[in-house]
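Removed from the display is one protein chain of the complex; every other protein chain stays in position.
Moving on to subunit A:
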């Protein structure tokens, strides 16, 4: 073996942990299992395990004595269970190894759980007259700690802390104190009872309850427990428990005697076999880990709606003071509102009449209507301007024009500024009322409301910030043009703004596209590229609408949210889909890239709230924003909302996407290691190549077993199999980088061609996707070096690089746009497990069949087909979606396409190409 002398061992040795876990004795295992099972049971909502099994002093009677034994198994929440497990395992393992399994069973189902429970109930019920329920394995932890402390005290009575000597038996009391301080709801009394019983046990007063050894031996002998039960610690083995040590790497398997307590030598061999089985370490383990990561990621997401993992929303910024002011917008303002509305209505009617005359109702497809906003005629714009000017505002206009996918979007923004009295134009709030709502309905009421509010707000002198009223013709492009120009970042065909104010502190979008009264407010908050406004703004809106005005609020189109798990999950998923696609959900979305928090308020339903109530809500919101001394920064910018008053913050949900992204990284690193250190079928390569897969595996198993059997001797593996293998990096690197660059071509095409060619382009890309990997595989196989070994290494390297890049991108993306990273990650999961089928393990026809089947399956997950299927599922036209996407790219600065074409697609092509290699 050519490797240099081994490096010093890691302080934390994973193999030790594994062997420790594998060696856990029987009763410990059962207890751990029971705790996990009870925790899992607690997740369902039908039957409350806690209610059933916890130790509730008032509930204890003859029929419910079982509680005295069940309570240590029950935990609330994952962390409680996990921490207790962590603390309990070593203590219990030690105890069992020392006393034997039977004794442990007898003691832990007998005195060691009933005594503390009894003591607790006595004190709690009859001395303190309270009824606090307790549960959790911490009682055993402290009990065992207590008995251990007594034992330590006997050998080593004091700690010396400077001049003071502290008896060592007090240490569990300190631990108990610390736990009570740091952990909420930790029962001090319960722990003290446990420690007390532990002391008694340690001092030997409970020896009476230990079953006599003779009896144990008799039972053991009769039932042949040692032979039947795995991991059973017999009465004879027990004394070794305390002094048993782990087999260390240097010791190898030579020191046979101390290991005998493990049981039969077969078990030992099995462990050693695992440790010395590089095939398992390099090939199977990464797959298992990757799979576990994916499963854990998905399960993690599914756990989020539970109460334990989500949080109640709260107002973080004290300056907001939502709902603390009286809103006066009512009374005669409603008359003015109706006046403005009638006035605008009359002009619009005249306009539509004249338009119908001129345009003779030519046939226009639905999407054109959807994509081309109605340009408002000059009279409407003039009327709006004159109203605003009469109210004493500074009015200005801005023309803009965008061209995307061959469609021109143009319009004229009208905006007006209420200059804050005594203000110095340093800060401003924006109110937007687009003529067309996000759903492309005429927002006449919203615009009239904004005009009325402008006149009303102008009379107040308390504004500390300017208030800007923006009236764009549509929700898609108008606000974007305005906000771009406000920061002087506008493209060429957008006019600069002639009138400006200070830094924008917040934005509110008003929509009211119907004439009847409304029931609740639907709050839109998603921004472009999945950016979100500060949670405080959303909370303020919910709190003012609900708490002050008595208007319910909804989010994510969840009209009947009954706060159940399913509804919460559905809300989260809808939010994630919107966030993942990253498109602008309303006029407010354009503000987010400039770090301006904005939301849209949409009245929904048929109720008894009128436009004045909406106006008062907006007044309250403006007053709250007006109170702000600093830019909104206190609360969360990364969150998933599951209900108007519940959310999960980034710290809780991020691991989900990170785990999924991590699965690619794990696989990539494993492949890299594998290409360098271990070469899968090296042993097989020296054998006749006809050997089938099963045989090879057997060979490996046999050889490793042999090496395990005659331990310290020369292993049976051939000397050249562990030599360093040169990695051929040029081709894999070129291929992966090249494919990522190649992604720019579809990115360009899908953002720049005329909208009517989008379906054609989609189908073409499907066809190309089907051919490209195979063509790539065919041409590369010819170019690849001839030896099978190098071919196989290079395909592994290609996969490694591709997955490394994917994992890197996705984990970075997860911090910016969690949902997109999660979705792409899920769609890419098969790529972790797709491999070039080794020609030595499968015959050619089998390979071909497998590869073709794999390719077909992978093709179903290709970007264009996923798009088609998603469109079919939602019932939207592909052309509309792609036009929208191109519009997003051109106008909103949306990055979703880049992720699709430059991250997902190259990884996907690589995966297909790997399968394609198997064909040749």
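By definition in this document, a contact is a pair of C-beta atoms (placed from the backbone, for glycine too) under 8 Å apart; a residue touches a chain by one contact, two chains touch by 3 or more; residues count from 1.
Note that contacts and distances are computed from a predicted model.
*Asks:* What is the missing chain called in its UniProt entry, if the choices are "N(6)-L-threonylcarbamoyladenine synthase", "DNA-directed RNA polymerases I and III subunit RPAC1", "Gpi16 subunit, GPI transamidase component" or "Elongator complex protein 5"?
*Replies:* "Gpi16 subunit, GPI transamidase component"
*Asks:* Using the document's definition of touch, tell me which of A:47, A:328 or A:763 contacts the absent chain.
*Replies:* A:328
*Asks:* Among A:165, A:633 or A:754, choose the residue that contacts the chain missing from this document, as touch is defined above.
*Replies:* A:633
*Asks:* In the whole complex, not just what's shown, which of A:133, A:220 or A:427 touches the removed chain?
*Replies:* A:427
*Asks:* In the whole complex, not just what's shown, which of A:72, A:278 or A:552 touches the removed chain?
*Replies:* A:278
*Asks:* I need the residue numbers on subunit A that touch the omitted chain, in ascending order.
*Replies:* Residue positions of subunit A that touch the missing chain: 1, 3, 5-7, 10, 249-250, 252, 275-276, 278, 281, 328-336, 338-340, 342-343, 346, 390, 392, 394, 419, 421-427, 455-456, 459-461, 487-489, 500, 502-503, 593-595, 629-631, 633-634, 669, 672-673, 677, 707-708, 711-715, 722.
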